[in-house]
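I have a structure here, written as C-alpha cells, and I will follow up with some questions on it.
A single protein chain has been removed from this complex, and every other one stays in its place.
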Amino acid sequence: MTETKARIAILGASGYTGAELVRLLARHPRVSIVALTADRKAGQSMAEVFPQFAPLTLPPLVTIDEVDWTGVDLAFCALPHGTTQQVIKRTLDANPQLKIVDLSADFRLRDPGAYEEWYGHAHQALELQQEAVYGIVELYREDVRKARLVANPGCYTTTAILPVVPLIEAGAIDPSVIVVDAKSGVTGAGRSAKESLLYTEVTDGMHAYGVGSHRHTAELDQEYSKAAGRSVVPSFTPHLIPMSRGIYATIYVNTAPGVDAAGVHRVLADFYASEAFVHVLPLGQVPQSRFVKGSNMCFIGVAKDRVPGRVIVISTTDNLVKGASGQAVQNMNVMLSYPETLGLEQIALFP
Amino acid sequence: MTETKARIAILGASGYTGAELVRLLARHPRVSIVALTADRKAGQSMAEVFPQFAPLTLPPLVTIDEVDWTGVDLAFCALPHGTTQQVIKRTLDANPQLKIVDLSADFRLRDPGAYEEWYGHAHQALELQQEAVYGIVELYREDVRKARLVANPGCYTTTAILPVVPLIEAGAIDPSVIVVDAKSGVTGAGRSAKESLLYTEVTDGMHAYGVGSHRHTAELDQEYSKAAGRSVVPSFTPHLIPMSRGIYATIYVNTAPGVDAAGVHRVLADFYASEAFVHVLPLGQVPQSRFVKGSNMCFIGVAKDRVPGRVIVISTTDNLVKGASGQAVQNMNVMLSYPETLGLEQIALFP
Amino acid sequence: MTETKARIAILGASGYTGAELVRLLARHPRVSIVALTADRKAGQSMAEVFPQFAPLTLPPLVTIDEVDWTGVDLAFCALPHGTTQQVIKRTLDANPQLKIVDLSADFRLRDPGAYEEWYGHAHQALELQQEAVYGIVELYREDVRKARLVANPGCYTTTAILPVVPLIEAGAIDPSVIVVDAKSGVTGAGRSAKESLLYTEVTDGMHAYGVGSHRHTAELDQEYSKAAGRSVVPSFTPHLIPMSRGIYATIYVNTAPGVDAAGVHRVLADFYASEAFVHVLPLGQVPQSRFVKGSNMCFIGVAKDRVPGRVIVISTTDNLVKGASGQAVQNMNVMLSYPETLGLEQIALFP
Partner (left out) sequence: MTETKARIAILGASGYTGAELVRLLARHPRVSIVALTADRKAGQSMAEVFPQFAPLTLPPLVTIDEVDWTGVDLAFCALPHGTTQQVIKRTLDANPQLKIVDLSADFRLRDPGAYEEWYGHAHQALELQQEAVYGIVELYREDVRKARLVANPGCYTTTAILPVVPLIEAGAIDPSVIVVDAKSGVTGAGRSAKESLLYTEVTDGMHAYGVGSHRHTAELDQEYSKAAGRSVVPSFTPHLIPMSRGIYATIYVNTAPGVDAAGVHRVLADFYASEAFVHVLPLGQVPQSRFVKGSNMCFIGVAKDRVPGRVIVISTTDNLVKGASGQAVQNMNVMLSYPETLGLEQIALFP
C-alpha cells in the first residue's frame, strides 16, 4: 500500500510556518494537500499570498469553518497561540479520528500551572493538554508514534533541548548552571506587520529582547527538569539577528566531576549516532547557521572553554524547518508510519 | 530499466556552482556521484569545503588527473573560463563516449571570431566549439537531446534570453532598441577571495560594473541576433546587489507596430505555457527574485510603460540554479532521456 | 552676529526623515531645535522613539496644535502627503513670517492639473503651490534664497534630475529617449508597519514596483520638460533593494549628434565644478551607493555604451540625506543666508 497518500489540511497557511509546510508537503510523495485555511486571506489563492507557489496547483485559502473534514487524515495547525487550543478542541471533538500536529505553543507545557503562569490565563482544553505529546522525535519517538495530538516544540527550545537533554540524562553536566545565549533569524517573529520587524529596524544591527522573560524558557524548564529529575532553571537570552532563518544557541555548561569536553562530545556523538537529522561535528568544530538553512538538520559542536570545568556546546537549526515545519513533517511521518526522512531530504541552501 | 543510475563526475566541486551541483545531484534519484575534483583542495573531503554536506557520503576531492573515467556517463565541468576548453578536449579525446555539460563560458559562443574578441585569445578547441550545443533547453531541446557537449549558458544571459528571444522571433518587438538593466546577487562572482567581494564591500549598498563591457553581452548578441536574423546590439548593464542569489533583469523594449503590452504578454504566455521551469505572471504583475531562490524557475512579468510603444519585461532566476547548476541538471536530464524535471522539483526557499 | 541661532521646529519627527533632520540639526552650529511634533507619539520623548538620541537634550514630542510658534524662524515639515498642504496653509496663515521647508510631495508640482492627475484630488492650497520653490539648490539657488516655502524634492527625483537636467539644457542629449532605471534602499518607504516592508520580505532579494506609475515620475516630467522647453516623458522604473539607504539611478540617454560620452561627461563636470555636494567622477568610473551613505553628496559617473549614440549616466545619493533631510538643511542654509555646507560636512559612513 505504499502508494496511498495521506490527506492533509493546513490551518494557518498564510504565515511563514504555513508556507514552509506547503513547500515541504507539496513535494512529499505520500501526502496530498486537501485544505488550506487563512481566515483573513480566505478567498485568495496561495499564489497571491506566496507567489513562489504560483506554478503549483493548490486548494484555495478558506476559513477554518469552511473545511470539509471528511477523509482528512491529519491536520497541521499553524495558528496563533491562545486561540489554537479551542480550535483544536472543537475540531477533534467533531473528528475524533483526526491526527493533529500543532505548531503553536498551546499544548507544549504539560503542567497547567506552568501554562497559566507563562501565558496569563487558564488552559481551555486541559484533557488535550494532558494527551498531547511533546514532538521532539529524537527524544519521544515512541510516544509520537502513538499520538493523536503532537505539540511541535518551539524553535529556540528544539535547538537548546537537543544538545542539552542527553547531557543532563547522562549526568555529564551540572544542570544547576546552564546559560543559553540564543540568537534567532527574523522569520522566528512571523509575518505580522510590526514596526520593530521592518527591514530598516532589523538589518545591519542586533539586539537582545525578552531578557529573562521569553516564553520559550518554560519549555526549557520543563524538559531540562524532566531530564534532571529535579527543577532546573537555566539562563536564556534571545537575540534578534539580521538573517532570515536560523537559531544559533551558544550554551555554557559546567561539567560533572571527571568529565571534560571530550566526554561531553562523546555523550552527544553516541546519542545521535543513528539519527538522520542531528549531526554532531568533530570535537572543537563549531557549526554555522547557514549550513542548516532550508534543511531539517540540527548541527551540534562542542568546544572546551578556557575556564576549567566549563564546556561550550553550540547548536543550530533552521527555525522554520527543524524548528517548526520540518519537525512537524517529521512528526507526521512517524505518526503515519512513513519513513522518518520522507520529504525532508533537502540539503541546506548554501551559499 | 528505470532503476539504473547514471554515473556522474563533477569537475570543480569546490566552487559555488560545484556545490550547487552536489546539492541537486545528491538527491537526484537517477544519478550516482562517482567523482569530485578540486585541484587546489584535492585530498580534502567535500564536508571540509562545504560543511552542509557533512551528513552525506560523497567521494573525496581529487585532482582531475586522478579521476578514473571508467564507466563515467556524464561529467559536469565547473572550471574557470579559458582552461576549461583544454581540459574538455583532453578528456573527450580519451573518453569519446562521455557526455559533458560545461558550465564555463568556453563553448557558448559559436563564432570563433566573437570568442577571440571577447576573451582575448584564439579558441583552443575549435571543433568542439562547433559541436557544442547552447544549453537553454526551452529553446534548443532537440539539439540538447542529441548533444555530447552542452555549453550551459551564463546566468545573466539565461535570464535575459528567455523573455526576449520569443518576442524577437514573433516579431513583437523592435530588436534594434533593447535595454537590459540587470542586477545580480553576489554568488554570481564565485568563491574567490577578492577585496571587492568582501561582505563589508558589498552589503548595504550597490553599484554597476562592467558597464558596456561584460562578457555575457556576447551571448546576448549571439542569441538575439540569431532570433532576429540580423545583428542585434542590446544595451546591457550589470549591477551587484547585496543578496546571495538571484538575477533580476529589467528589460525595456519597443514594440512592433500594432503590438501593445498585452500582445507582448500573450506571446510569452503562449510560448511558455507547457514549460515546467518558466512561469509567466499575469499581465501587470512583476516578479520578485526571492520567489525563485533555490528553485530552477524563471519568473517573467510584463508591464506597460507610460512611454507609448515601450514595454517593460522583467525576468528573474536564481543564478546558481536556472542560471547555472539547475539548468545544467536540466540539460543532463534531457541528454540522458530522463524526465526533464527530475531532481529539480524544489520550490523556492522564501522567506 | 554669527552667534545667533535660528529657532527650528520639526513637524513629523517620529519618521525616518524627521529623525535624520534631528541627527543633522542637533549638531548644526547655527540652529536650535525648539519644537518636535509627532501626533501619534505625542507625550513621548524623542529617545523613546529613536534611542540613538538618548544622550541629547531635546524638546518632547508634542502634537502640531501644541506648538508655540512664537519666535520660531523656520519649520521643517516631514508629514505625510496630502495632509501637509492644509497644515502648512494653516500654519503660514497664522505665522506669515515663518519659513518652511516641506519634505512632502505636496508642493513639488507647479501645475495644479498635474497634481490632481497624480494625486487624485484637487490641491487645497493653490496659492502656496504657486509660491513654493522647488528645492534643488544646485538648480534653483537664487529662488531658494528668497523663498518662504521650499518644496524639498523626492529622493528618486533629486538623483535623476541632477545628472540629466544640465544635459538637456546643454542640448547634449535627445530628451525624447530617457530610461531611468532606479533602485532604492528601504528607508525610502518610511517607517510605517507594512507586511511588504518586513525584514523577511525585503532581505536577500529584490523587485521592481510601481512600474510606469510611481508618483515621483511627475517631478521628472516637470523638471525634464522645463529644461527641454517641451514635454518630455521618460521611462522610470523603481526597484526595492535590500539596503537601508541609497538611491542608485542608471540612466540610458541618447546623445545629440556630434556628442559622445566624453562630451556628456564634460557638460556635467563643468556644471558641477564648484558645487560642494555634487561630485562628478572621472569618465568611465561608476559610483557605488555606499560612497555617499550618510553624506549629503550626489556622486555621478558617465560611461559610454556599446550601442553607438547611447551613453549611460549613473547617479547616486543617500535618500535620507541629499534625497531628503540633508537637502532640506541645505535649503535652510540658503534661506537663512548661512554657509551652504554648514552642518552637512559629514563624510559617508563606509564601510
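In this document, chain identifiers A, B and C correspond to the written order of the chains, with residue numbering beginning at 1 in each.
Methods note: a contact is a pair of C-beta atoms (placed from the backbone, for glycine too) under 8 Å apart; a residue touches a chain by one contact, two chains touch by 3 or more.
All values derive from a computational prediction rather than experimental measurement.
*Asks:* Which listed residue (A:K5, A:K194, A:H207 or A:R230) would be found touching the missing chain in the intact complex?
*Replies:* Checking the options A:K5, A:K194, A:H207 or A:R230, the one contacting the hidden chain is A:H207.
*Asks:* Among C:Q129, C:S184, C:Q222 or C:Q288, which residue is in touch with the absent chain?
*Replies:* Within the whole complex, the residue contacting the unshown chain is C:Q288.
*Asks:* Of the residues A:G12, A:P153, A:P175 or A:P287, I need the one that contacts the missing chain.
*Replies:* Reading the full complex, the residue touching the unseen chain is A:P287.
*Asks:* Which is it among C:R23, C:H123, C:H216 or C:H239 that touches the chain not included here?
*Replies:* Selected residue, touching the omitted chain: C:R23.
*Asks:* Please give every residue of chain C in contact with the chain that is not shown.
*Replies:* 16, 19, 23, 26-27, 50-56, 187, 203-204, 244-245, 276, 279, 281, 287-288, 290-295, 297, 299, 320, 345-351
*Asks:* Touching the hidden chain in the full complex, which residues of chain A are there? Just list them.
*Replies:* 179, 181, 183, 200-201, 203-209, 211-213, 217, 233-237, 239, 241-246, 248, 250, 252, 286-290, 293, 303-307, 310, 312, 314, 350-351
*Asks:* Give me the chain B residues in contact with the hidden chain, please.
*Replies:* 16, 186-187, 191-195, 197-204, 242, 244
The rule is short, and it goes like this: only the chains that are shown with their structure count from here on.
*Asks:* Measuring centre to centre with C-alpha atoms, which chain is farthest from chain A?
*Replies:* Farthest chain from chain A, going by C-alpha centroids: C.
*Asks:* Average the C-alpha coordinates of each chain, average all protein C-alpha coordinates together, and give the chain whose average is closest to the overall one.
*Replies:* Answer for the innermost chain: B.
*Asks:* Name the two chains that are joined by the greatest number of C-beta pairs in contact.
*Replies:* That would be the chain pair B-C.
*Asks:* Once you find the CA centre of chain A and the CA centre of chain B, what distance in Å lies between them?
*Replies:* 36
*Asks:* How many angstrom lie between the centres of chain B and chain C, each centre taken as the mean Cα position?
*Replies:* 40
*Asks:* Could you pull out the residues of chain B that touch at least 2 other chains?
*Replies:* 203-204, 244-245, 287-288, 290, 293, 350-351
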